[in-house]
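First the structure, which I've put down as structure tokens, then a few questions once you've had a look.
Missing here: one protein chain of the complex. Every other protein chain is in place.
When the chains are written out, they are named A, B, C, D and E in that same order, and each has its own residue count from 1.
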């Protein structure tokens, strides 16, 4: 934790205490401040029971796939308390600073990103608009894998600048395409294939661990937030 | 109803009273003000009998499909009094705030949007330019379902930014396309397919409830406006 | 006729009288003013006999197809006096304000627009550059029917904004295309098909009423302007 | 001849006289001034004999095809004195003001435009860069015939704005294409076909009148400029 | 070494001495300054053992392929000390100024650029995001070979300006494409083919010299930096 992080945390804790009318910051204020920094402020509104169940399964999906896939970041907290724009959040511990992202690690990341939506589909036999950001994140990552890091077989080790960001121009603003439509289509197909492969992997994991998924979702509905220790206990305690 | 809503309603009612030369606002002014806020001001002009019939069937179509489809928002009012740019309006009650829009719910929404046009086709064996806005709305929704929410099988769970809006730029102004022409064509076909599926569903419902459709349209031609209770009475009282 | 219309007419009639050196406006000035407002000022120049004949048949074509097609607007005046940019004009009576334009009505409108050119082709076995505006109008209308009003089978009830006008930007200026090239080609084919169907209908009508077409054209060459009553008399008096 | 034309001619004649050091304008100055206005100032430079022959056959080609094709404008003057940017010029008399350009007339115009190049090919079995402007003119005209005047069978009577000029924007500057690539290709093929048809017609005429072509070219090499009467005498005096 | 180079080196050495609190610049400061100028400043952070091994093999791959390919620039230094943005660096001696880059030399350069990634794949059976810059460099070079220097068979000796840079505009900013999509696709395929050929060559070399690769990587892990003499000793001392 850097000095700047501590300063930031203290300020946030002071605001929390202030809102409660307290004159001193105590330990609870710091914990709440930490949550706010990590997951956004709590959104105070009612969520229907149906939506709460969807959120719980969505987050349980992310959590269980992150747990099962080797090399994924360890889980820190899972919550279905809606904060900011999000209905829930599965928070992974940042790992030691990485310089290389191996292909297998990135494929796991794709599966974790899509696992919330997969859980919805398995449990409710329906998908919802709620996964828009997960899809966006997964697509951006797959685009980089295919078009910048040469990680697809049919495109191969070439990088023609697709998906590059230009600091002063915003995203590729006005920069003409450097590659052909056919190459763009080849890339689109490889991006699509990677995402569908990653989704299949998530489906395989969640379909094979339905009891654990239920247990996690039920715990989330009841507790609204699970720490790493809770997640571990539930997963290890479930039988398939 | 928020404070701002009440303020807005009172101002509008004051204007209604003023236009009538009254010194005090009474209950009727409030009711008229509520209608104006919900459905736009009444357009004072003559509409031919033929056009009145078309409008009545168009709105009856929206109403009957909205009624029949499970999970659609309940009907609040239906009217064929032309207001603002519209010839008629079918108003649904806003449901409790939603965070997730499941695919099945959105497919129903598409069917309701297209049902006015379907009714015209069934009854008059012709379609008219009057459904332009319904088509636009339905196409925009289907575009989001396919290109942002990953709800079509052939495109799958990818989101390459199609149909995104940029607050400061207006709609995608100058942002270069991030996907290939082939992917755009795949998306167009899926959007087209979704809309045609939703239209078929609406056709199926309305063709099977022709008596109810006639009853609703006749009531609209006679009364010009139907409340929820009227709609319910007519639908439940019709035999197919 | 609104107050503004009357004011406009009076001013124009005053100008007509002024040009003739008269001190008072009489009935003739009003009639001439009405013509100027409806059809543009008379272009004073010589037109060769050949061109006069082409114009006469062109306008007779519009007139006869407009007469024959059910639901088309009634004819008000036909003239081959060149005014403004146009060599002749077939003027239809504005009908009561319409809110819906049914597909069958619009198909008739397309046939009327193309009928001038069809008449040229039937009579002179040649087509000329003079139909440019008719073609432009017909194409724009067919584009709206296909791309905005969902009136073609192969495109179906979708509206992706093709052909939309943006008040502040001029026609679609800089707005990127929202649909694929394949979809644009599908739309182009449907637009082409609609226009060719409408043209065939006009050809069928005019080829079957060649005597009436000749009678109308001859009357136009002789009188230069026909009123509704003249048109009716000529058409009803012709035998095929 | 309008007053402005006479003023223009007088000024030009005054300049001619001035350049010659004369104090009064005589008839010769007026004739020279007329030539300058119609055909540009004489370029004073040497042209090799080979190039003079090419120019002579090029202009003789334009002249003979213009003579042979019915309905083409009558020839006024032909010259191989290089003026401005052009090596030679075949000047046709402006005909009475036309409002309609029939397809057959325009096809003739295409053949005349391409006839200079065709003559080069027939006589020297080679084509040169000198026909660039003829090609440009012919292509622009064929583009209008296909894309604006509906004169090709496969495109038909549609006008989607291709080739339109925008007064304030220069040629279509920034206006997005309104039609598909496939439609553009269909138009390109029809433009190409029209030009090739027109070229074949010119080839047919010139190949069948080789003696007349030679006679015209030889007269041009000798006289450098031919009036209408000379052209007529040479053509009527040649035997094939 | 130019005067400017010496001045630059001296300044950098002065900064090194200053940072160490010394009053005089000694030989070590000059050596460190030379390294900074050639390879960027040392990044002070911990790198996991796994990542250190990947970096070592990556650089060993570049080094071994550069050694094996005839005509490649001689190795100057190899390092896995992370500097600036890079995790490691293989530095080749600049050769005498070249004016011609023969195709065979450029193909070798492509193989050297891709060899780091190839080594990762051979040793760890995985590829990582760390090769992004190598890919970018290789793709840019192959693009020039195909699109500017006419070095591919299927495109041939043509140069339509693809990949050209415009000093004042940044990379082709707003310049419209001068060639067709099909030609762009032909170029993309040839670029892809060249890169895949160069990669195969690197794979062949490294797979056949696995012991040497291991020896180089191990030495790098141990020493973190190898001079030319070390590299030579290790390579010549390894047996396959």
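List of remarks:
Note that contacts are C-beta pairs under 8 Å (C-beta built on N, C-alpha and C of every residue); 3 or more make two chains touch, one makes a residue touch a chain.
Since the structure is predicted, the reported quantities are computational estimates derived from the model, not experimental observations.
Every shown chain touched by the omitted chain in the complete complex is listed here: D, E.
Checked against the hidden chain, the listed residues D:37, D:122, D:184 or D:221 yield one contact partner: D:184. Screening E:6, E:158 or E:207 against the full complex identifies E:158 as the residue touching the chain left out. The chain not shown here is touched by just one of E:122, E:183, E:196 or E:225, and that residue is E:183. Touch with the chain omitted from the figure is made, among D:17, D:36, D:87 or D:145, by D:87. In the full complex, chain D contacts the hidden chain through residues 45-48, 51, 54-55, 82, 87, 114, 117, 124, 126-132, 135-136, 138-139, 142-143, 163, 171-177, 181-182, 184-185, 187-188, 191-192, 195-196, 199.
For chain E, the residues in touch with the chain missing from this view are 96-104, 106, 144-145, 148-151, 155-161, 174-176, 178-183.
Just so it is clear, only the chains that are shown with their structure count from here on.
Computed from the mean C-alpha positions, the centre of chain A lies at a distance of 35 Å from the centre of chain B. Distance between chain centres (mean CA atoms), chain A to chain C: 61 Å. Across the assembly, chain E contributes no residue that touches 2 or more other chains. Arrangement of the chains shown, judged by which pairs touch: a linear chain-to-chain path with two open ends.
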